[in-house]
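Here the complex is missing a single protein chain, while all its other protein chains stay put.
Chain lettering (A and B) follows the sequence in which the chains are written, and residue indices restart at 1 in each chain.
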Amino acid sequence: MTTSTIDLTLPYKTRVQDALGNKHLRTALDRSTGRMAGQRVAAMTAVDGQLLRDQVRQMKEHVIRNLPDLLEELERTITANGGHVHWAKEGVDVQRLVVEIARKANVQKVVKAKSMATEEVHLNQALQSAGMKVVETDLGEYIIQLAGEPPSHIVAPVIHRRVEEIAEVFQRELDMPPTLDPQVICSVARGALRKEFLSADMGISGCNFAIAETGTCCIVTNEGNGRMSSTLPRVYVVVMGIEKLVPTVEDAFLQYQALCRSATGQQCSVYLSMTNGPRRPGDTDGPEEFHVILLDNGRVDMLAKEYGEALCCLRCGACLNVCPVYREIGGHAYGSTYSGPIGAVISPSIHLEVTDVDKLPYASSLCGACREACPAKIDLPRMLLELRRDVVEEGDAPLFDRQSMQAFSFAMGSRGRYEAAGKLGSLGSNVFAGMSGGNIKFMPGPLAAWTSSRDFPPLAKRSFREQWKERQRGRKSIGEGKKEE
Amino acid sequence: MTHKKQFDSPPRRVALFVTCMVDMLYPEVGMATVELLERHGVEVVFPAEQTCCGQPAFNSGFWEEARPLARRFVDIFEPLVRQKQVDAVVAPSGSCTTMTSHFYQLLLENEPAYRERAAFLGAATFELTEFLVDVLGVTDVGARFDGRLTYHACCHLLRELGIDRQPRALLDAVEGADLVAMTGADECCGFGGLFAIKNGGISTAMGQRKAQNIAKSDADAVALCDVSCMTHINGLLSREGQRCRAVHIAQVLTNQVDVAARPASDEVAPESKAAPRRWQDDKVKG
Partner (left out) sequence: MSARDEILDRIRTILSRPELSFPPVEAPPLTADERMTVTHAEGDAAALARRFGQELEKLYGSYEILSSAIEVRLALINRLTDWAAEEDAARKGPKPETFGQERMVLSWAPAQLPIDGLAEALADMQWQLVAPDKLTSPEALEKVRFVRFGVTGVEAAFASTGSMLVVSGPGTNRSASLLPFRHIALIPFSRLYATMEAWLTERRAAGELVDLLRTRAGWNMITGPSKSADIEMNLTLGVHGPKYVHAILFDDTRPVISEAERAEIARLMALDDDE
């Protein structure tokens, strides 16, 4: 693509600057996020959305409280269905397990349906290093794979690209004639990917939820690539986080509807594909081998560090779409597989190598729009606040922040110091304001981060408390007097 | 969260938690708050020991630094309510009310005694518009505003305290005000405390989006309930040379809106000087 993408390994500050300076990126985000957010609101208000969120929350709390038992139940049911269950503590364990499965089955070509879990453990690179061809088959994922980029959104991986840029990639990589018609781009992808599906040996997908009582692994897709990947190749591998469980079939259908409404504003996705093991005797089609890999990779740490609430996440992306920060900088600036508010919360716990991960909890104005949108009612702002506390307690906060906060706390710690600071501030700020005629146009040091783009008012010449004192002169009031020094 | 205190008889006396920003930057908002309360028969006392609730430190992760301020705040206000010297605490800020009535529960988690006192105090602490509408039962305060007025819902007020209907009801009753809608009225202005400094670029981008939406609404003034967001929005409007300004709702409700008297209004881009100055045309002077 013509415009440079954001290098995820660069420092946070640079990533954000690059994102803010990328006009095309911001146009693309602008075109998409607002629309997705609007569709979600419409879909959640068309039904009893509050009740739906309450019920999803209740169900997820039950799941996490009973996680070990449910995982054991799932293992039993999948095995009884003829599938194989594997456990992975770390990302590298997933890589090793999948490569082993692939080698044993003599796999040459792998087709993948969109999956954040495999993205998280860099599975593609591992399979490619082992000599296999890996094809991403979700249209958005396919586009960014052709362009050599990681996804930037949980459900809309190529949200950061305009149609012009996508068309350019297809012209270059697939000899598509020049066009900006998404339908034409789509049919070119259909043709190219159909060949891959029909000749693939292994399909890999994530798992939106697995049903403990039946051992059913469910994936939610609109394009049908999930169905293709779970139907056509000889071997089908599911990689799922250990938290993505539901107890019963009915719970699965409830969560499914909450997920669709929150992710894309649909009543139902086009496909809900549910796999119960390999194909059975007499079946015409379906995989002959079925594997499920249960992945920890920091999820248990999340529970241990009191961020277990984030395990309720359905990965719908609703918090990204409503986040005013995500809307300005997109997913890549977060530098992690998981972006947006949920990404800022889980990236420090998930075993990922993210540059400046301790900056992510600060990439939020704490406006609370994410919590309002979350179908599992996850209190993301509270966790962001607690993560900031952790950063400070672990001594990772910048020295300037620490010193100024200590000074702030000291100044605000007594009325005398507070009033003195106010007086000084008033004098000082009025000097700055005087220099620029009314409003402050320039402040020194780190405060320049404000005045470089925004004015600041001078402190009042006479504070409220001074005016109040005058007004009350002669009157006796309760709060005063008693505490007067 | 906290269950708000119920009043058997109308509250007679309240303690004003003026907030440090209003105290130092916008004393007129504090005065307007006092005027609104007194006009409805509520006596106002001002505990002069009050400083800052500690939110800037809490918000940026410095909980250790925020705790002494939280305890101090509780020590100043809680006895007044406990000993029935006042019926309630009122603040002209959704964000500072959120800090003291919600976030203290998190901050003081490991100090049960203070936490309980903070909860008791939080239940009796009201944001100004909430107090006027829900407690005093007032929506028409007799204000007048000749011009187009829009409303920006500040984040903590809207999403932590759930206050939205109250300020809108108060503005609805302002005589002469032409209430206009604004796209993204409930979207963050990008202030977010130290976020505005630490993530200055993102914060500015969010603020510019807000400023564009304000411009598109063609309002003469944007009323809101927090001077922190007001500072941020006005910082952008002023820098961009827009005529519209954000004003605290208490100023609108006391007919104080007179931008000609504000230093900021001198800072209009030269080309717009010739254009009619809506703020100076203001006929509502008190």
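Definition applied: a residue touches a chain if its C-beta (ideal position, glycine included) is under 8 Å from a C-beta of that chain, and two chains touch if they have at least 3 such contacts.
This structure is a prediction, so every number in the text was calculated from the model and none was measured.
Contacts of the undrawn chain with the visible chains, over the full complex, involve A.
In the complete assembly, the contact with the undisplayed chain comes from A:His62, out of A:Lys13, A:His62 or A:His122. Among A:Asn124, A:Ser205 or A:Ser230, only A:Ser230 touches the chain left out of the display. Among A:Leu52, A:Leu123, A:Cys319 or A:Ala460, only A:Leu52 touches the chain that is left out of the view. The omitted chain makes contact with just one of the residues A:Ala42, A:Cys186 or A:Ala448: A:Cys186. In the complete complex, the residue from A:Asp93, A:Glu173 or A:Glu419 that touches the missing chain is A:Asp93. Across the interface with the omitted chain, chain A contributes residues 28, 31-32, 35-36, 47-48, 51-52, 55, 58-59, 61-62, 64-68, 71-72, 75, 77, 80-81, 87-89, 93, 137-140, 143, 156-158, 161-163, 166, 182-183, 185-187, 189-190, 193-194, 197-199, 211, 213-216, 222-225, 227-228, 230-232, 234, 242, 247-251, 253-254, 257, 264, 266-280, 282-286, 288, 294, 296, 300, 303-304, 306, 308-309.
Everything that follows uses one rule, which is that only the chains that are shown with their structure count from here on.
Chain geometry summary: the mean Cα position of chain A and that of chain B are 32 Å apart. Chain B makes touch with chain A in their complex at residues 15, 18, 20, 22-27, 30-31, 34, 45-52, 54, 56-66, 68-69, 72, 76, 80, 85-86, 103, 106, 155-156, 158-160, 187-188, 190-207, 209, 231-232, 234-236, 238-239, 263-264, 266-267. Of all residues in chain A, those touching chain B in their complex are 16-17, 20, 324-325, 328-329, 361-369, 371-372, 382, 385-393, 397, 401-402, 405-406, 408-409, 412-415, 418, 422, 425-426, 433, 437-439, 446-447, 449-450, 452-460, 462-469, 472, 477-480, 483-484.
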